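For this depiction, one protein chain was excluded, whereas all remaining protein chains were kept in their positions.
As written, the chains take the letters A and B, and residue 1 is the first residue of each chain.
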Amino acid sequence: MRDVLVVENITKRFGGLTALSQVSFKVKEGERFGIIGPNGAGKTTLFNVINGVYRPDTGKVIFKDTDITHWPPHRRARYGMARTHQVVKPFSDLTVLENAMIGALFGPKHDSITEDEAREIASNVLEFIGLKEKADLPANVLNVQEKKRLELARALSSQPDLLLLDEVLAGLVPSEIDVMVGLLRKINEEKGITIVMIEHVMHAIMNLAERMIVLDFGRKIAEGTPSEIANNPEVIAAYLGNPELALKFVQKR
Amino acid sequence: MVSVFRRPGFIISTIIVLFFLVLGYLGNINAISRMYVSNGTDLMYYIGIGLAMAIIMSYAGYVSFGQAVFVGIGSFSTGYVLVLMNRSNIISYLAKIGSGGRISNTMLAVYFTESLLLAITISVFIAVVVGYAVLRLRGAFFAISTIGLDYVVMYLVKYITKTRSPFGGEELLNPSMGLTDMTFYWMHFILFIITIYVAYFVKISKFGYGLAAIREDEDAAEIMGVNTFRYKIYAFALSGILASFWGIAEAFRKSYSIGYFKLDKSIIMLVENVVGGIGSFIGPIIGSIIYYLLEWSFLTTVGQWTLVILGATVVVVVAFFPEGIVGLLKKRFPRLRKWLE
Partner (left out) sequence: MLELALTGGAITKGIIMGLIYGSVIGSVAIGLTIIWGVMKVVNLAHGHIVVFAAMMSAFLYLTYKGALLFTPPIAFIWIGLLGAAFGVFFYYTTLHPVIGHVDTMTLKYEMSSLMATFGFGIALYGIHYILPNYVHSYSVNPSIGYSIGAAGHTYIVFLGVVIMKSTVLMSVLGFLLTLVAYWLMNKTSMGLKIRAVAQDARALSLVGINPVKVKVMTAVLATALAMASGVLFLGYSTSVYPDIESTVSPLCFVIVVLGGLGSVLGTYFGGLFLGVMYWLTLELTGQQSIALAVAFAILLIAMVLKPDGVFSGIERKLSFRAKRG
C-alpha cells in the first residue's frame, strides 16, 4: 500500500524554542495512525506543520506523492486533508448545518459541488455523527462535547483522504469516548479515510491505532505498533514525568 | 431545497424594489409626491451604501473606516466625465440647455456608463493593490489603515481637481443638463436594483459562505479550504465597486464634492450595519432605513439638535443592543430566524 503522508526531517523553532526536531514518519493509505507524547511535546505543532499553518524550518511534507511543504492551508484542504482542533473553532453564528456545508463546499470537490449537494452531504454527515437534530441551531449553543463532534462533522463533510484529529476524545466522559471511538473506527473502515490522531486517552488510542509514534520535547523517540510502544523503555521513561500516565502504561502492559 | 426566488431575502429585496418602482411611477403627481421622490432617492442612496459596506463588514467581518474612498471615487469619476474632460459636446449642450433644452437620454446613458466604467476600474485597481497590503491586518488595525487609504486618495483627487478644475477650486459643478428629480430617481433606481441583488446573491452564494466563515473564524476558514486572502480581496473590491456606484448616483444629482471622501460617510455606512446587525443581508437594509428615518425625522423636528440626538442614540443602541436589530429579533423570536437571512 502506498504512503499517503510522508513527513521528512521536520524541524520547527519558535524563537529559541525548538518545538520539533528532525521528525520523520510515514502513514499508509487507510491506516489509523497515532501520535502520543506528554503535554508540550510538539504534537499540535506537528499538525500545524502538516496542514500548513506553520512553515517548517527544515524538512518536507509529502501528501499523496506531492510535495506540499510550501502550500497554503486552504490548498491542502482542497487536496484532501482535513483536521479538527484541540481547541474547537466553530463558526459560532452559523448553524450546525452551515458549518458542515462549508466543509463540503471548500473541500476536494470545491469546484464542482453545488450548494444543494453540499447541503445533502452535510446532512448525511450530521446524521452519521449524531448531530442531526441540532442542524438548525447556531453552533454557539452547542456544549463542548457537541462542538467536538461538530469539528469532526466539518472535517468529514469535505470528504477528505486524510483526517488529522487533535485530541477529539479529551473532555469526554467514558461512555462518550466509547461512542466516539466506534465512530472513528467506522469512518476509517467504511469510508476508507486515513486517520492520524493525537490522543491522551491511552486505552482508546492503544485500541484504535494500528501504528504510532511518540514525541518528547519535539523529538520522535519511538515508532511502532501499540504493543511495541507500550514495551519501549524510552517511552516509559518519557512518561515518568507524569506518574499517572506512566501508571496507565504499566497497566496496559 | 427551495428555489432562490422563494427565499425570504429574495422576496424582501423584490418587495423593496417594487416599492421604489411604484414610488417612482406615483412620483410626478404633485408637489408633495415630488417631495417623497426626493426622500426615496435619498433612501435608496442610504440603503445602497449600507449594502456596499455590508459585503466587507457584515459578510466578511472586516470593518473599514475608509470605505468612503470608493464613494468618493465614484463621485470623482462622474465629475471627471462631466467636467474635467472639458468635452466640447457638453459645453455645446450647455448653450442649448440654457434655452430650456435637455441632454438626450442617449448622451446621458453614455456619460453614466463612462462614469461607471471609470469608477469600477479605479475601485478595482485600488482595492486589489492596497487590499493586497492591508488585508493582512485584522480588526482595528485594518480599520485604521483604510483611513490612510481614504485620505491618500482624497488628497490626490483634491490636487487633481484643484489643478484641473475650470472653476479654479477644489469642487466641481455639473453642467446643467436640464435633468429633473425624476431622472435622478430612476438613475438611483437602476443602481439600487444592481446593488440589492448583487448583495443578496453574494450572501447566498458559495462566496458568501466563504466570507461568513472568514468572519466567524478566519484561521478555521483557511484550514477548511477557503482561500481567505483572495476572498477578502474580492469582497473588498466588490464592496468598493458598489460603493462607487452611489458616489456616481449622487454626483449626477448634486455634482462631485470632496465631501464624499470624508470619514463621516464611512461612519454612516458602518452605523447602518451595526444598528441593523452584523452577519445578515437584511440587517444592513433595516439599519439603513432606520438610520435614514432617524436622521430625517431629527432634521425636520429638532433641527440643530440632530447631531447631538443622533450621537446619543448611537451610544444607547450600542450599549443596549450590541447585536443590532436583527440579532435582537433572532434572540427574541427564534422562529423569525429563517426570515432574517
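By our rule, a contact is a pair of C-beta atoms (placed from the backbone, for glycine too) under 8 Å apart; a residue touches a chain by one contact, two chains touch by 3 or more.
As the structure is a computational prediction, the values presented were derived from the model and not from experiment.
**Student:** Counting contacts across the entire complex, name the shown chains the missing chain touches.
**Tutor:** B
**Student:** May I ask which residue of B:L18, B:L117, B:L293 or B:L307 touches the chain that does not appear here?
**Tutor:** Missing-chain contact among the listed residues: B:L307.
**Student:** For the full complex, which residue in B:I12, B:I49, B:V271 or B:I285 touches the chain that was left out?
**Tutor:** Here the residue in touch with the unshown chain is B:V271.
**Student:** Looking at B:G9, B:G27, B:G48 or B:G61, which residue reaches the missing chain?
**Tutor:** Within the whole complex, the residue contacting the unshown chain is B:G61.
**Student:** Which of B:L118, B:V134, B:V326 or B:L340 touches the chain that is not shown?
**Tutor:** B:V134
**Student:** In the complete complex, which positions of chain B touch the hidden chain?
**Tutor:** Its contact residues with the unshown chain are 61, 63, 130, 133-134, 136-141, 143-145, 147-152, 155-156, 158-159, 162, 262-264, 267, 270-271, 274, 278, 304-315, 317-320, 322.
One rule holds for everything that comes next: only the chains that are shown with their structure count from here on.
**Student:** Approximately how many whole Å separate the CA-defined centres of chain A and chain B?
**Tutor:** One centre to the other, that is 44 Å.
**Student:** Taking the complex as given, what residues does chain A use to touch chain B?
**Tutor:** 51-53, 72-74, 77-78, 82-83, 85, 89-94, 98, 101-103, 105-107, 110, 115-116, 119, 154, 158
**Student:** Could you list, by residue number, the parts of chain B that touch chain A in their complex?
**Tutor:** Per the touch definition, chain B meets chain A at residues 1, 204, 206, 209-210, 212-213, 215-217, 219-228, 279.
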